[in-house]
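Heads up, one of the protein chains got dropped from this complex, but the rest are sitting where they should.
The first chain written gets the first letter, and so on, giving A and B; residue counts start at 1 in each chain.
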Amino acid sequence: MFKEILDNVKKNKPLVHNITNYVTVNDVANVILACGASPIMADDEKEVEEITTICNGLNINIGTLNSRTISSMKKAGNRANQLAHPVVLDPVGVGASQLRTNTAFDLIKHIQLSVIRGNISEIKVLAFNEGSVHGVDANVEDAVTEKNLDKCITFVKNYAKQVQAVVAVTGAIDLVSDGQKCYVIKNGTKEMSSITGTGCQLSGLITAFISANQDHILEATAAAVCTMGLAGQIAKENMLAHEGNATYRNRIIDAIYHIDGDILEKGAKYEIR
Amino acid sequence: MFKEILDNVKKNKPLVHNITNYVTVNDVANVILACGASPIMADDEKEVEEITTICNGLNINIGTLNSRTISSMKKAGNRANQLAHPVVLDPVGVGASQLRTNTAFDLIKHIQLSVIRGNISEIKVLAFNEGSVHGVDANVEDAVTEKNLDKCITFVKNYAKQVQAVVAVTGAIDLVSDGQKCYVIKNGTKEMSSITGTGCQLSGLITAFISANQDHILEATAAAVCTMGLAGQIAKENMLAHEGNATYRNRIIDAIYHIDGDILEKGAKYEIR
Partner (left out) sequence: MFKEILDNVKKNKPLVHNITNYVTVNDVANVILACGASPIMADDEKEVEEITTICNGLNINIGTLNSRTISSMKKAGNRANQLAHPVVLDPVGVGASQLRTNTAFDLIKHIQLSVIRGNISEIKVLAFNEGSVHGVDANVEDAVTEKNLDKCITFVKNYAKQVQAVVAVTGAIDLVSDGQKCYVIKNGTKEMSSITGTGCQLSGLITAFISANQDHILEATAAAVCTMGLAGQIAKENMLAHEGNATYRNRIIDAIYHIDGDILEKGAKYEIR
């Protein structure tokens, strides 16, 4: 099924509206192009509704949140809901400040989200309105491991049910659930965490995938997560000894550029629980 | 003549003031450095007039337009006009929202532009105040082809006459006209459209080229367009099988870094109509 999902992205070339942070925005644009979709970045309150209208999906990322764009996020989100466009929220660094936490809860309350993607610490902050993050990274003690896997799956399923969205928790092991089923995904490499913005890129990729597969939000989200991880694996094989995180960033996007439905189908490592 | 134009850029090292979007800004800065010029990015209303004053040319790009910087664009443009500095407008995504369309028309009305560079759909929106864009990309049905070439040349010449600026329409075939002559340029590759910001980069490059060649705006614009396309061709030859759009982006800027007057003179593929 993942083959069909990625084929749909390449065939439909969905236009993705991104309201995102200025740190990783260029990589997000290139990753969306790499998978065959098309990005547009627009965050001014005066144009976001029009821009969302001509797009197929909306990606909201609070990575360098500023007061000016919060109302843009809400307006775009509401318009997307009216048009039944899928909406992704990436709650970068939620818990690190009241502004981020309040904004994330506000967006969740007022917008019907299709997918929420974050690291485990961010999702715990959303679920319990407490807990802490290490800046924009997950706390080591929160990490999803083989040992606490059952408990984590239950947590993600429950939060997905509560929030009525697909929830994607990404890390060494990724969990993607709609509240009923949970994809447990083991693609990826540990070196991916040494690059800024792999999470932001993944949220852009998810938006592209679900925009082209609106009847299969859960599967398309899982397919995007597998694609990103598989790209990390392929990119690692192409690394020279002297290359580091800056080149690895490029090689991952390059790998996504070359992954087609067949490669994804063959390389995706997951089980459904 | 293109040799002399690029030699002038490398000799004069013009300082280029950019008010541009946050998606592609880093690549714009690096491409300006690659050709031998020097970039400065500044968009606050309180400093743009001073910054433009110490620069040799101004590049205005509405890619992630926000209300805060519209007045900055106007102030900088007016100051540049007073000082007879060349000004380039890149109307990214004009037609995609009223904010972009109104702003583009407002800038064209109040600033004497030297060059307007866009894709064919963007330029059609400016010329006819109607038509549509596919986000920030050209509509496929608008594309300049061998078949409609005569008609497109007439269109670009007419719009250049009307707007009293050099107009550069870029795509598979590029057209650059001052209303009298039209350069028809066939450098470039189709893969360049899979990278975010090649258009923005080209607008930066054009600003550098015309800032160092203020008596030859038409020729310098055409030379910059050829340089970008030629860089795309050279970069493509240097691509490894597993590399994709992220690395291609770097290799294009790398190629510009190595293109000198002789290489440009030899590699430029154009006819004048």
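Just so it is clear, a contact is a pair of C-beta atoms (placed from the backbone, for glycine too) under 8 Å apart; a residue touches a chain by one contact, two chains touch by 3 or more.
Remember, it's a predicted structure, so these values are computed and weren't measured experimentally.
Checked against the full complex, the one of A:Thr24, A:Ser38 or A:Asn61 touching the unshown chain is A:Thr24.
Counting the whole complex, the residues of chain A in touch with the unshown chain are 21-24, 26-27, 63-68, 93, 96-100, 134-137, 194-197, 242-247, 249-250. Seen across the whole complex, the unshown chain contacts chain B at 15, 22, 25-27, 29-30, 33-34, 38-47, 50-51, 54-55, 68, 234, 238, 249-258.
Here is the rule we go by: only the chains that are shown with their structure count from here on.
In whole angstrom, the spacing between the mean C-alpha positions of chain A and chain B is 33.
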